[in-house]
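Shown here: the complex without one of its protein chains, the others still in place.
== chain A ==
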Amino acid sequence: MSDFSEELKGPVTDDEEVETSVRSGAGMHFPWLQTYVETVAIGGKRKKDFAQTTSACLSFIQEALLKHQWQQAAEYMYSYFQTLEDSDSYKRQAAPEIIWKLGSEILFYHPKSNMETFNTFADRMKNIGVMNYLKISLQHALYLLHHGMLKDAKRNLSEAETWRHGENTSSREILINLIQAYKGLLQYYTWSKKKMELSKLDKDDYAYNAVAQDVFNHSWKTSANISALIKIPGVWDPFVKSYVEMLEFYGDRDGAQEVLTNYAYDEKFPSNPNAHIYLYNFLKRQKAPRSKLISVLKILYQIVPSHKLMLEFHTLLRKSEKEEHRKLGLEVLFGVLDFAGCTKNITAWKYLAKYLKNILMGNHLAWVQEEWNSRKNWWPGFHFSYFWAKSDWKEDTALACEKAFVAGLLLGKGCRYFRYILKQDHQILGKKIKRMKRSVKKYSIVNPRL
């Protein structure tokens, strides 16, 4: 578009007022107006057939790819290559990327293509234009990784790392960091294999030192490569995990903690539950104090209340001395069971049953009522319907029991679920059920006595 606007400015004299740009001062942009202005300048002609047939070709390729018709896609691709010679410079510059993306897809899946074809294609596309080299190299390396050719992938990445042509834009920086990081990841993989070897060797073994040294060298390289990337805001789970593993192995706990804390708490990074999980696991390994663990998990609770770590969280809260923690513990349990994926989680139900009983015994009826108020409209149908009663009992009697207990406590002994379970005859659970009945009678929140 830029050279076009220059042409507009060209023959205009200073006296005339000509609108050379369709962007007004207020920052409004009218793309449709641009096309009209363009057509006026070329005498109102429709666009060339070349442009029309190439865009038709593109949609045919896309359709063929969607339908997995690789043969046809290759046929159309044959004709699409001519966009590399498009007289429209804007389209000509955009062509290599499109061709790479579509061509690599076709070559990936086409039955007649193989590694060599792909490699030749990738090498050719890399050399068209300066802008695409890094991206294509990276994708090429990933393709090789996918096929298990680790050495080739590493070689590719090393070549790409030293590419310094073209403009020094921020996107290029990120690409280079990515490339380095992937290289680092590959090195990590070698490191971890060697570590495995090392663990099998005896300390007295003569090869031990050599291997240990080798391992250390690898780790150093890896850390150099990965550390640059993880400073940039983004989601870098595999990189962070491997990096932290290495740091921990060499005893750099502070470094590891710093990396993880940064990753989880730095506001510039996108919100990522995994970050908190990694941090939590690390702290657990380091046997951090309970309060710290609780603070970490609290954030995770806010992001993903249905995570299975929530049960651990609940255990931590339960054991805490602070009352607010214990209240939160109840919240967390209810929160977990709000989600359909956890309805059959027997641990959750077990905890809830036990905890409810304790809380009600401890005279914290208000807590229970607060949690139950927002749920009493839909939990009965969601968890405690007659249908669930039958199917739960059929599937897992223990689960059914726990649920029944909760149902009884929350809905009273008249609720369908509870009554159904009560009616069931069971050798082992029979006694338990009887005990349940008594507790429900005593503690249920719908009990008119309380």
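The rule we apply is simple: a contact is a pair of C-beta atoms (placed from the backbone, for glycine too) under 8 Å apart; a residue touches a chain by one contact, two chains touch by 3 or more; residues count from 1.
Rule of thumb we're sticking to: contacts and distances are computed from a predicted model.
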**Report entry** Protein name (UniProt record) of the chain left out of view, among "Ubiquinone biosynthesis protein", "Adaptor related protein complex 1 subunit sigma 3", "TATA box-binding protein-associated factor RNA polymerase I subunit B" or "superoxide dismutase"
**Finding:** "TATA box-binding protein-associated factor RNA polymerase I subunit B"
Query raised in the report: Among the options A:Gln93, A:Ser113 or A:Gln139, which residue touches the chain absent from this view?
Result: A:Ser113
Query raised in the report: Touching the left-out chain: which of A:Lys48, A:Lys231, A:Arg253 or A:Lys434?
Result: A:Lys48
Requested in this report: May I ask which residue of A:Phe60, A:Tyr278, A:Trp379 or A:Phe418 touches the chain that does not appear here?
Outcome: A:Phe60
Query raised in the report: When the complex is taken as a whole, what residues of chain A touch the one chain not shown?
Result: 3, 6-7, 10, 42-43, 45, 48-51, 53, 56-57, 60, 70-71, 74-79, 81-82, 84-85, 87-88, 99, 103, 106-107, 110, 112-113, 117, 120-121, 124, 128
